[in-house]
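Yeah, one chain of the complex is gone here, protein chain that is, but the others are all in their spots.
Coming up: chain A.
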Amino acid sequence: MNDFLEETSSSENLMARSGRGDTHSFEILVRRHQRSVLNFIYRFTGDRIEAEDLAQEVFLKVWHSAPAYKPTAKFTTWIYRIAANLCINKQRSDRIRRLFTVPPSRKEEEDLENELSADHATKSPSPEDLLLVAERKRQILNAIQQLPANQRVALVLKRYEGLSYKEIAKIIGCSVSAVDSLMVRAKRNLHGKLVSQEKKSQVFPR
């Protein structure tokens, strides 16, 4: 198969070829979608390493369901649905596990410390600024993490992936008006959380 043809063929076509065991088509498919899948999960979980693991799991699922794949929906809709389900299931199992292990706040603190020291290690001009940026980023990610799962899926797909309400509705499996109200609630929740964090830490001058 001509490389140019492969690069320009639709994801649905690449998927059909992957289903027949064509690893070259599968590789193009992975490279085409790895960034958006990874970042969707990163914004959902707030954890870079976990995002890499889950993104791998998404594409593992894609590979194994390729032989039975029927292009009834857009490929991106389908793959985001897999990613969202994986994220929600992972969160559920994590919550159950946390009941029996150390409180989660400790891990988050460690993450922040690691991130801050990593930023220091790059020896950029102003450590204070970097500290502020890193903490701000962490607080925004934390605020997203506190949203209920469906609100979070809708918000991340809209804000970072730029999908329409119609596409988000297909991914979540609800109506367009339901997505609308998810978005309203997500934005109100987020605003409340970010403003209260602003007041608490004074990290967010307005």
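Here is the rule we use: contacts are C-beta pairs under 8 Å (C-beta built on N, C-alpha and C of every residue); 3 or more make two chains touch, one makes a residue touch a chain; residues count from 1.
In this section, contacts and distances are computed from a predicted model.
According to UniProt, the chain absent from the figure is "Zf-HC2 domain-containing protein", selected among "Branched-chain amino acid ABC transporter permease", "Anaerobic glycerol-3-phosphate dehydrogenase subunit A", "Spermidine/putrescine import ATP-binding protein PotA" or "Zf-HC2 domain-containing protein".
Residue A:Gln56 is the one among A:Gln56, A:Thr77 or A:Gln91 that touches the chain missing from this view.
In the full complex, chain A touches the omitted chain through residues 23, 27, 30-31, 34-35, 38-39, 42-43, 48, 51-52, 55-56, 59-60, 63-64, 133, 136-137, 140-141, 144, 155, 158-160, 164-165, 180, 183-184, 187, 190-191, 194, 204, 206.
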